[in-house]
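Only one protein chain is missing from this complex, and each of the others stays in its spot.
Presenting chain A:
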Amino acid sequence: MSIHLKTAWGHIRRVPFQALAAIFVLSITFFVITVISVLTYASGKALQYFETRPQIIAFLKDEATPEEVTSLEESLRSDVRISDVNYISKEEALEIYKKATSDNPLLSELVSPSIFPASLELSLVDLSFAEDVINEVKKLEIVDQVGFTASLGGEDTLTDVVNRLRTITWYIRIGGGAFAILLASTSFLVLIVIIGMRMTTRRGEVEILDLIGATPGFIRTPIILEAVIYSLIGVLVGWLLAFLLVLYATPTIISYFGEIPVLPRDTLQLFMLFGIILGGEFLMGLILALSGSILAVSRVKTR
C-alpha cells in the first residue's frame, strides 16, 4: 500500500465518526442522484414512446393496388413532417385485433381479415403538424378514412398525454437537477468542513513534514486521498442502494407501465444503464472530492 494511502486510511480509522458523517451524506446524495437519473431516463423513454408511436392512421380503400400503396408510402416517407411510416396489411390488422381481444377469444373467432382495412400508420416529427397532415392525407384517392390515434381516444387525448408527459419530464429534469445540485453542494460543504478539521488537527504533523523537506504535494496527497475515499465509498453505497431498490421494483414497474418501456426489459441493458450512471457518479464524486479537498487545504494553508 502506498504511504499516502496508508496515511489516509490511518486518518479515517482514527476519527470514524467524521468519516461516517461524510460517507453518509455522500451516500444520500448519490442515492438521490441515481434515483433522479433513473426517473429522468424513464420519463424520457415514456415521452419518446408517446412521441414516436403512430399518431395518424390512414385507412386505405379495399381497391387500392399494391403499387398505389407503395407510391403513397414513399411520398409520405419523403415528407419532412413525418418521422415514420408503417404499412399494416389486413392480416396484420386482424392479428392486432386478436391481441387486443385476447381476454375474449370469442370476439376474434367471429371475424376474418377481409373486414379489416389495410392502413398506413404515420408518426409525426411534431404534433403541431397533425392537422395539416390529416387534411392532406384525407384528400388522397386511395385513402378511405383518417384516424388520429384512435386507440388513445381522440385528438386531444394524445396531445394532452404528450404535453403532460413533457411537463412531468421537465419537472423531473429541472426539479431533480436542482435537488441533486443542492445535495451535491451540501456534500461539498461537508467535505470541506471535514477536510478543514483534518488539516487543523494535523497541523503539527504538517509542520514536521514541511521541516523535513516534504513538498506541498506530499503533504496534501493523503488529505485529498481521504476525501476521494469518502466520495467513492459514498458513490458506491448510494448507487448500490438505488440499484437494489430499482431491481426490487422493476417487475412491478414493468407490469404497471405495460408496453411503455420506462425501464430496459433486458437485464443486460438495465445493468448497462446502471453502469453508465455509476461511471458518471464516480466522475462526479471524484470532481467533488478533489475540488472540495483542494479548496479546504488551500484555505487552511492561507489562514
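Keep this in mind: a residue touches a chain if its C-beta (ideal position, glycine included) is under 8 Å from a C-beta of that chain, and two chains touch if they have at least 3 such contacts; residues count from 1.
Throughout what follows, contacts and distances are computed from a predicted model.
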By UniProt, of "RNA polymerase sigma-70 factor", "Sarcosine oxidase subunit alpha family protein", "Cell division ATP-binding protein FtsE" or "Na(+)-translocating NADH-quinone reductase subunit B", the chain left out is "Cell division ATP-binding protein FtsE"
Looking beyond the chains shown, say which of A:20, A:174, A:208 or A:247 touches the absent one. A:208
Counting contacts across the full complex, list the positions on chain A that touch the omitted chain. 3, 10, 14, 204-205, 207-209, 211-215, 218
